[in-house]
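Shown below is the structure under consideration.
All protein chains but one are shown in place.
== subunit A ==
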Amino acid sequence: MTHLELRNITKAFGGFEVIRGVDLAVNKGEFLVFVGPSGCGKSTMLRMIAGLETITGGQLVIDGAVMNDEAPVKRGVAMVFQSYALYPNMSVRQNLAFGLEQARMPKPEIRERVEAAAETLKITPLLDRRPGALSGGQSQRVAIGRAIVRDPDLFLFDEPLSNLDAELRVHMRVELKALHARLGRTMIYVTHDQTEAMTMADRIVVFRDGQIEQIGSPLELYNSPVNRFVAGFIGSPQMNFLPLHRNARGRLQVDGGAELDLDPPASGDAILGLRPELAELCEPGAGFLDGRILTVEHLGGESFIHLQPADHGAEPLVIKVIGQTTARAGDLAGVTAPMHQVYLFDAATDRCLMSPTQPSPLTATPRRLASAP
């Protein structure tokens, strides 16, 4: 069931369009993540849903009613800000109660709700403290508490974990996901961190330049990105991109490397997309590209090998190896990969021409390679 619908939403700041026609339907109870690089419009989109920014064009529909000009309260939203925005002059208890007081809820009910929310988030001992006396993680919990105490239909999170240290971030990620499962409410979560997006989302919406590039489940985006931008954004470390050219035999060949054993698209040049975890090191000359190892990052359980292709203009490649490696900086090595696991992008349009979920291009039956969006 659709909870929230964006119909051709646009937003302009003084003639400059930051949101350029966004269409999106959010299901009831869904955990949706807006992801994209900074300045892509994802936060603006969230603030428009919250009612903090006016909507220049299009319709914002919540539960079937157009809400373009309604106050945030009427929209049934609560928002958690990146900076937490805990009122510094009020205790945690007063912070939690503030929204309920605005709704003119009776005092006993407010106390009950505040205490229940504090219990849920394990912040009961902090209720009489001021925000200044809280740690980052505690402030984060209070900020979330201030949202859940109002029991809204729609939660909006604007990069809520970006001010926490790495360990706490992982912890809060799990807790937020558990909270979502418990409350069953619709949540829209903005982040620029693709790991957060991948781990938390039911569906991810990838934004670029004020437009939606792709919507899908985390694995859909990982397996079948519609273009090079989505492919590069989803997955960590980032996908490697190798420019290819069409050689005299009409086959695709890595610039400064060997010919690839796959069926080329009908025409034009292409770009090879190679996930770091699917690339492999081999003897120099045995793969489709040779290079010199720049650095090796040992993480213990896995290693990242940075390799500079012999063609010096090219970007260094990252190869992820499970476990530990004997490769050392300065070594010469070749790169190879199973051809049914690589991606192919159109060099001119960046569109994805081939991705691993599609039938292997090595099969005898010719298949349509293009996956037009």
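The rule we apply is simple: a residue touches a chain if its C-beta (ideal position, glycine included) is under 8 Å from a C-beta of that chain, and two chains touch if they have at least 3 such contacts; residues count from 1.
Assume contacts and distances are computed from a predicted model.
Engineer: What is the missing chain called in its UniProt entry, if the choices are "Sugar ABC transporter permease", "ATP synthase subunit a", "Potassium-transporting ATPase KdpC subunit" or "NADH-quinone oxidoreductase subunit L"?
Structural biologist: Answer from the UniProt record of the missing subunit chain: "Sugar ABC transporter permease".
Engineer: Touching the left-out chain: which of A:150, A:180 or A:228?
Structural biologist: The missing chain is touched by A:150.
Engineer: Of A:39, A:57 or A:72, which sits in contact with the chain we cannot see?
Structural biologist: Final answer for the missing-chain contact: A:72.
Engineer: Just to verify: which one of A:52, A:168 or A:215 makes contact with the chain not shown?
Structural biologist: A:52
Engineer: What residues on subunit A make contact with the chain left out of this view?
Structural biologist: Touching the missing chain: residues 50-52, 71-73, 77-79, 81-83, 85, 87-90, 98-99, 102-103, 132, 135-136, 139, 146, 150.
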